[in-house]
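Apart from one protein chain that is not included, each protein chain of the complex appears where it belongs.
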Amino acid sequence: MGHVDVITRAAKLYDEVVVAVLHNDAKLGTFGVDERIKLLDAALEGVSNVRIEAFAVQLLVEICREAGAQAIVKGLRGGTDFAYELPMAQMNRHLSGVETVFLPGDPRFNHVSSSLIKEVAALGGDITGLVPEEVRAALLSRMQNPEGN
Amino acid sequence: MGHVDVITRAAKLYDEVVVAVLHNDAKLGTFGVDERIKLLDAALEGVSNVRIEAFAVQLLVEICREAGAQAIVKGLRGGTDFAYELPMAQMNRHLSGVETVFLPGDPRFNHVSSSLIKEVAALGGDITGLVPEEVRAALLSRMQNPEGN
Amino acid sequence: MGHVDVITRAAKLYDEVVVAVLHNDAKLGTFGVDERIKLLDAALEGVSNVRIEAFAVQLLVEICREAGAQAIVKGLRGGTDFAYELPMAQMNRHLSGVETVFLPGDPRFNHVSSSLIKEVAALGGDITGLVPEEVRAALLSRMQNPEGN
Amino acid sequence: MGHVDVITRAAKLYDEVVVAVLHNDAKLGTFGVDERIKLLDAALEGVSNVRIEAFAVQLLVEICREAGAQAIVKGLRGGTDFAYELPMAQMNRHLSGVETVFLPGDPRFNHVSSSLIKEVAALGGDITGLVPEEVRAALLSRMQNPEGN
Amino acid sequence: MGHVDVITRAAKLYDEVVVAVLHNDAKLGTFGVDERIKLLDAALEGVSNVRIEAFAVQLLVEICREAGAQAIVKGLRGGTDFAYELPMAQMNRHLSGVETVFLPGDPRFNHVSSSLIKEVAALGGDITGLVPEEVRAALLSRMQNPEGN
Partner (left out) sequence: MGHVDVITRAAKLYDEVVVAVLHNDAKLGTFGVDERIKLLDAALEGVSNVRIEAFAVQLLVEICREAGAQAIVKGLRGGTDFAYELPMAQMNRHLSGVETVFLPGDPRFNHVSSSLIKEVAALGGDITGLVPEEVRAALLSRMQNPEGN
């Protein structure tokens, strides 16, 4: 929900927001690229100026060039997020001049990170309201059937 | 130079950037409103989509409404700046829904703050390169003649 | 509302919570001692095991001794609060062995500090929901009539 | 010694403190559950209101429910610890309403973490005074005989 | 005691350590220059390669030049100290190339700051062990007789 919140708010500030979904064969994540796009589509249904797109793994500044993006938007849950993001923002600016702008996360989602959500869900905790409903259903289904993809 | 850097970079990301200069009779600052506007005009000479404007002291969200601004842009020199700015960003969003977006400051100006600049200048240190030339001249002239305004 | 939240939650964790209101003739605050006690009484109406008490200005460890308190409870809005509170907690433990326990503040009140509230209210901003209703009424009335006490 | 210090101090503030030792077959730690309980028993010998108990791996809020605990106590060595613990505290409160209270660690043990202790011990450094004597003996014996359990 | 600790440790790392005491007529501190030098002399009695010297208020880089110092040594109690000192270190390096090296403070003195010491002493708290004995005596005597200097 933190990502959905930041994307939705960014969409009000910019003409178009591109959500980059990365192909990553090596480190197979919880969901495949197609499923992630489908889940994002559902979660961002009412937001018209958002484009969800798959990209090959590459430098983020290359993805920006391909997507025609002038800036990267990142949400910040707190100072630790900022300390982690700052060197990457400076590196991306060094590499291509692309800027990173930071939006403070909604405090209601301060405790929402993908790792903590997965940990809570794996131990049977209720994640209703912390992720979009479609994601919750898909995550529970994946946990009951880890082989499917 | 930190402010000039952030304003110039913001001007590349947004259709228009408004630089708000506040009337403040009570706490007479180093420079009056007219002089601050003149100095900003000189420092931002080549940046076409910046509007420098004086406002009465009031809530920043009211200034945004008057100026037609959809977001506040702030530069961040580091985690301490973020910790200081975050409650104000959340308050402004609470009051009117206006967003605050943060741009990481250029590391070359990490050590540039108005208080440190004034302290160095007052003790005779060379501030060339840390403030625009016009500001340096005005600051030194003001220090030699504190009564003028 | 941040203080009310922390006091209410602390009251569920401890047999009794003492809210210390300090007499401070020198630095006359926004409200006098009697008015602060009255406002706290109203805001904490439903919490039975809270005792609101006035104390002379003195070491906090002395107040703990007078009040029979074994620990000091402080709310933490974030890492900056912790950095500010830690030396005082260590000093109080050094002086008398009294412990300080920290409760993380509710993220909904991250942006609520008495200085920011007063600034927003002074500029005519709406502070409904950020302070208890009684406090809001008293603050607005005080601002229209600064002399009364 | 940091954990022993926090547990001992918490025992003075609460009627009963439960030390939860987790069964964890998957990630076999340095010591098994029985040995950890034995070592804790020795280290906390003089503290009467501490209950050391083994639990299955599960949500911490479930362990609290099983143990009848109203709050989780965590020690904080510094702001980095707090940034790490805060999302988990907020998540646990979100899941079941259970509070997390933080005790600042004793500065004498600021540099004591289990990973640093193991690293120093593995390289032959003297860890006397940094861990309880029983733990030091067990750790050295385990390092000379890694297979035993 | 934090300053004494850092000076004593720095004296082991460098050929000579200069302790700069500033003349400051405008903001009359708790003790005058002569008294501060006398107190430092007593507190640093056994440390042979420390030179205590009075300087006119001026840029710290000028004091370094006058004193023939190649580097500034500062103690760090924690991350907040570092965030505060970093811009000044960068400014001093910018102005004259002089480096600032940071020594982590002894954790036993984490809670010792001049402002907290004065506050505790003013409220009658026992500061034994937190400042050198001579300082404690002088501080108590000054508090009983604020006019003398």
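As written, the chains take the letters A, B, C, D and E, and residue 1 is the first residue of each chain.
Methods note: a residue touches a chain if its C-beta (ideal position, glycine included) is under 8 Å from a C-beta of that chain, and two chains touch if they have at least 3 such contacts.
Nothing here was measured: the structure is a model prediction, and the numbers come from that model.
Undergrad: Of the chains that are displayed, which are in contact with the missing one across the whole complex?
TA: A, B, D, E
Undergrad: Touching the absent chain in the whole complex: find that residue among E:Asn24, E:Asn49 or E:Gln70.
TA: Only one listed residue reaches the unshown chain, and that is E:Gln70.
Undergrad: Among D:Asn24, D:Asn49, D:Thr80 or D:Ser141, single out the residue that touches the unshown chain.
TA: Within the whole complex, the residue contacting the unshown chain is D:Thr80.
Undergrad: If the hidden chain were put back, which of A:Leu59, A:Ala122 or A:Met143 would touch it?
TA: A:Leu59
Undergrad: Please give every residue of chain D in contact with the chain that is not shown.
TA: On the side of chain D, residues 77-80, 110-113, 116, 120, 123-126, 130 touch the unshown chain.
Undergrad: Could you please point out the chain B residues that touch the chain left off the display?
TA: With respect to the unshown chain, the touching residues of chain B are 78-79, 107-108, 110-111.
Undergrad: For chain E, which residues reach the chain that was dropped from this view?
TA: Listed in rising order, the touching residues are 9, 12-13, 70-71, 76, 79, 82-83, 86, 89-90, 99-104, 107.
Methods note: only the chains that are shown with their structure count from here on.
Undergrad: Among all chains, whose Cα centre is located farthest from the one for chain A?
TA: Of all the other chains, the one whose centre lies farthest from chain A is E.
Undergrad: Distance from the CA centroid of chain A to that of chain C, rounded to the nearest Å?
TA: 39
Undergrad: Check each residue of chain B and list the ones that touch at least two other chains.
TA: 79-80, 83, 86, 89-90
Undergrad: Chain pairs that touch, all of them, please.
TA: Between chains, contact exists in these pairs: A-B, A-C, A-D, B-C, B-E, C-D, C-E, D-E.
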